[in-house]
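Yeah, one chain of the complex is gone here, protein chain that is, but the others are all in their spots.
After this line comes subunit A, so read on.
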Amino acid sequence: MTGKTNYRRFAPVTRRRFVAGASTLGLAAGLGVGPFIRRASANTEVKVLNWQGYGTDEPWALEAFKAATGLDVVHDYYNSESEMITKLQTNPGTYDVIVTNSAWNGRASELGVIQPIDSSLISNFADLNPSFRDSAVLSADGKLYGVSWVWGMTAIAYSTDVFKEAPTSVEILWDPSLAKRVCVRDDAIEAVSFAAIATGQDMNHPADHDKIKEKLLALKPNLATMWSSEDDWNKQFQAKAFDVSIYWSGSAFRSKNTFNLPVGYFVPTEGAIGWFDGLAIGTDAPNAEGAHKFIDYMVSQEFYSKWAEVGPPASANNKAMEGLPDSDPSKAFYLDQENVKRLQFMAPLSDKERQDFSDIWAEVKTEFAK
């Protein structure tokens, strides 16, 4: 993942982004942005809805795609997943290809804003990693609503200066010998997910909330600090503020490769958080045929091998990952199917679950501060 990508996807919303999001929302809710968007002329354009600067709008890629198919690619962007849903609802029949997170694809198909995809039109479909390609969250009623595109994980990073051997268990976070040496991200969903994994529960819909609260409270003696962004993490790690931390896979490889920090990374045997993004087609897409073509190009090895130069998330296309140079340490890690098997994937949360998790974390943090 690129630094920008991380910010966009997971960092707590920055103030500027919050303001931008809020005003966009106001506009979208009040007026509907549809009338201001140039309608795609049916067969010469593909209209894409995505985060800005997240792969689909790489200029070289659009040139290559145009050369191959004669289709122009036009972009519109969203700043949050809920904004994506709002745009799809207020402008039906406008978008051809939409990038949807695994936790949101189901919501979109449920609302009827995306349509089934014909996998026979995707020539690279067979090469996609079955763990993602056949995931239940990308389909509904036996129909395919999303083609898996890229993925990553949230697992545990450690200092190779302190640990001569890689830890294997999530319990390392609660290890009594690591008093004040552990760091987590200040994020309710991540914290609750890890406590659920550590207590052997379903990460997305844990049954026993009290157990989770108890497990998180037990983290107090070990917790040195919390991190908020990749940059923040790197600075604190460099200052030796902690030895072990819950961290993002893409960021861990950047900290190691780009910033030369002594970072090791492992997926606990108990599990870790996985996420992936899919590519979907809008309901009544003006150019559904072009949309299939664009998705096929996006999951191709040809596209990924060039995109890999800027440090994107892992491709869901196994062939594309195998095509990476061996010097890239992320290659072996992401291709290790043992790692992939241990992951629990982020699923859509109900508003109630979201609020419950947030309340648990707020309560635990209040105890931390005592």
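Criterion: a contact is a pair of C-beta atoms (placed from the backbone, for glycine too) under 8 Å apart; a residue touches a chain by one contact, two chains touch by 3 or more; residues count from 1.
Assume contacts and distances are computed from a predicted model.
Trainee: With one chain of the assembly withheld, which option in "Spermidine/putrescine transport system permease protein", "Putative membrane protein", "Cytochrome c oxidase subunit 1" or "Ethanolamine ammonia-lyase large subunit" matches that chain's UniProt protein name?
Mentor: So, among "Spermidine/putrescine transport system permease protein", "Putative membrane protein", "Cytochrome c oxidase subunit 1" or "Ethanolamine ammonia-lyase large subunit", the name matching the hidden chain's UniProt entry is "Spermidine/putrescine transport system permease protein".
Trainee: From the list A:Thr225, A:Asn257 or A:Ser305, pick the residue that touches the absent chain.
Mentor: Considering the complete complex, A:Thr225 is the one touching the chain left out.
Trainee: Write down which of A:Asp134, A:Asp161 or A:Asp359 is the residue touching the left-out chain.
Mentor: A:Asp359
Trainee: Going by the touch rule given at the top, which residues of subunit A touch the chain that is not shown?
Mentor: Here the touching residues of subunit A are 12-13, 18, 25, 29, 82, 85-86, 89, 111, 186-188, 223-226, 228, 239-241, 351, 354-355, 358-359, 362-363, 365-370.
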